[in-house]
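The complex appears here minus one protein chain, its other protein chains still in place.
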Amino acid sequence: MAFFSHLKIRFGDIDRAGIVYYPRFMHYFHVAMEEFFAGELGVEYHTVIDTHRIGLPTVHIETDFSRPFSYGDNIEVEVSVLKVGRTSITFGYRVFKKGETEPRIVGHNVTVCIDMDSFEKQAIPAWLRQLLEQQMSAV
Amino acid sequence: MAFFSHLKIRFGDIDRAGIVYYPRFMHYFHVAMEEFFAGELGVEYHTVIDTHRIGLPTVHIETDFSRPFSYGDNIEVEVSVLKVGRTSITFGYRVFKKGETEPRIVGHNVTVCIDMDSFEKQAIPAWLRQLLEQQMSAV
Amino acid sequence: MAFFSHLKIRFGDIDRAGIVYYPRFMHYFHVAMEEFFAGELGVEYHTVIDTHRIGLPTVHIETDFSRPFSYGDNIEVEVSVLKVGRTSITFGYRVFKKGETEPRIVGHNVTVCIDMDSFEKQAIPAWLRQLLEQQMSAV
Partner (left out) sequence: MAFFSHLKIRFGDIDRAGIVYYPRFMHYFHVAMEEFFAGELGVEYHTVIDTHRIGLPTVHIETDFSRPFSYGDNIEVEVSVLKVGRTSITFGYRVFKKGETEPRIVGHNVTVCIDMDSFEKQAIPAWLRQLLEQQMSAV
């Protein structure tokens, strides 16, 4: 069962061409991932950083935008865990206009697990791996 | 000969992990593209939209981030034209920390040419195609 | 009875000093105003612009920030209508950390009513004035 973050296209998200400025979707992907951690994994993303001292910087992004969004659109950002490596996690994102069944945006981000104190890559800790793998089998 | 946009990482570009929030680079890619139009193609990007009534929404992005940037870093964003199709243009981006020879970020964006009035896909007009193709042969 | 917009401080809202980048609160004020239009006035803000062809650009802002907010904070942005002039509307904003009774941020924005086609100042139309004045008497 998929996790969805329910967002709304805001006045300031629109660019000179009258549609959503595409970098805003990278922000929405991140917001949706934050909500996924809190709502689905049961751990607030800020505690991952502040308490567990783990960071997940993005090292690769790849996204297709097939149809634009307009001001006022209600959107649903689906977040999924596509792959869990030794040090990397791949999150999948699909953005739907509310009420539609075909996503208008499909992408994935590869993030790598680092130690927030040394900024060195590190193996994903067991507790986080377990939470993420449960999501994968749950799909 | 490559075109470079000289930018600087700002206070507000930094995220909770102390490095540049990755969506900001998508903004910087766009800023660099705007400077590329003005400085290299000789046409201000806003006249492309406002006068020529042509839009170039992004339909595909793909970027690798190999090393992070910090607050205060001077960056150089190289913009190139990788491919010109009938209706699409692929822009390449490489981001260097000033003084370094290896890019820390490498990506490309595919944009599609649309009529700003109908929002329908259209063939790239001859004047724009010519400007873009000159860039390719110049590489 | 006051209207509140319930928002959450996001990863990308934080600046190099580890607190919310203050321009983000101006964005949150606007988001809260958009929610106020939809949830309290019963008219989506984008229809004000797109259908009624009325714009409300901000001409004056004034805000006090007494305590900072951190990543992950749940915030409540109270929106009120402080004054309705012939062509101007003054919106009041107070930002609370969820669970607190003292606002950490208090401000107001003066916006002026313009015709979206001519960009000329115009009297606030009767239907909008009525909606806004009901909010004032409701306080």
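By written order: A, B and C. Residues from 1 in each chain.
Operating definition for what follows: a residue touches a chain if its C-beta (ideal position, glycine included) is under 8 Å from a C-beta of that chain, and two chains touch if they have at least 3 such contacts.
Computed from a predicted model, the values in this text were never measured in an experiment.
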Among shown chains, those touching the left-out chain: A, B, C
Residues belonging to chain A that touch the chain removed from view: 11-12, 14-18, 21, 23, 71
For chain B, the residues touching the chain missing from this view: 10-12, 27, 30-31, 34, 44-47, 49-50, 70-72
Touching residues on chain C - with respect to the absent chain: 16-17, 19, 21-24, 26-27, 30, 46, 49, 55, 57-66, 68, 107, 116, 119
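Please note the rule applied: only the chains that are shown with their structure count from here on.
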Fitting chain A to chain B on CA atoms, where both chains share a sequence, rotation angle to nearest 5 degrees: 180
Chain A-chain C separation of Cα centroids, rounded to whole Å: 28
Two or more partner chains touched - positions in chain A: 27, 30, 46, 49
